[in-house]
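Missing here: one protein chain of the complex. Every other protein chain is in place.
Coming up: subunit A.
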Amino acid sequence: MSFFQNFNTHSLRTTRGFKLKPGSAISSPQPANTTVFPPLPKDQLLPQESPFNEQNNAFLTINNTTNIVQNVTSHRDIRSYAEQTLGSDNALINAVKLPRDEDVNEWLAVHVVDFYNQINMLYGTITEFCSPQTCPRMIATEEYEYLWQESASSAGGNIALKKPISLPACEYVENLMNWIQNFFDNDNIFPTKIGAPFPQQFPSLIKTIFKRLLRIYAHIYCHHFHEISELGLQSHLNTSLKHYVLFSNEFDLISRKDYGPLEDLIQTMLKT
């Protein structure tokens, strides 16, 4: 795993050395200097040529319908609560709408952080089931593999892109989440002071983040849905994705070609 050593998008992570030994003066940590945009690593979507595509899917439909959705009796009240709340009058559709005269960037920012947290929670519950052994590649069905591309700064300060690599799903997810977290921690991109503006590139960054976060949903849906549903989290997952696609649809954040394997599912969710 030597590539971790040169993983440069982490270089701007805030470090707060705060060690207080007896006798030293009490001090609060200084804000880290985060004036530069971390370079955007570019990862690529590789639609693989699979000879089985069509038949494969058809086969699956027949084969799998019975054992996917059942069980789940725990936390009934939470489930029913979420269901009732979300099922009612398309509350979510209204909830994602930009309130009158609100700054759209502020609205995007608060939501991208929320979705990040939701995905972090959902993926967190299946970390035991998503290891380099079970998922050696970041795939969503056999058709799609998502590759990670890291960037390394060369001597001249130019950003060189490395060759996209195939990573175990868990490492891909971790890289992606860290990559996003770095933006969140950067005061110039996600301003914290009241009144501080968002950078000009903000909307396009949000689009990139949304496109990539969807891949984690895709991996969970395609390869861990059994586990999720056994853990009693399928309605949470469905709710989360529906909220996610309604939001990105409202603000045109993900283009249809990036739906990947989730295309049909997303279309169904958008129609309801």
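Simple rule for what comes next: contacts are C-beta pairs under 8 Å (C-beta built on N, C-alpha and C of every residue); 3 or more make two chains touch, one makes a residue touch a chain; residues count from 1.
Heads up, the rule we're going with is that contacts and distances are computed from a predicted model.
Colleague: I notice the complex is incomplete. Of the names "Exosome complex component RRP45", "tRNA-splicing endonuclease subunit Sen2", "Integrator complex subunit 15 isoform X1" or "non-specific serine/threonine protein kinase", which is the UniProt protein name for the chain that's not shown?
Modeller: When "Exosome complex component RRP45", "tRNA-splicing endonuclease subunit Sen2", "Integrator complex subunit 15 isoform X1" or "non-specific serine/threonine protein kinase" are compared with UniProt, the left-out chain turns out to be "non-specific serine/threonine protein kinase".
Colleague: What residues on subunit A make contact with the chain left out of this view?
Modeller: 1, 4, 13-18, 20, 22-23, 26-31, 56-57, 59-61, 63-65, 67-70, 72-73, 75-88, 91, 94-95, 99-103, 106-107, 109-110, 113-114, 117-118, 120-122, 124-125, 127-129, 134, 140-142, 174, 177, 190-192, 194-195, 221-223, 225-227, 229-236, 238-240, 242, 261-262, 264-265, 268-269, 272
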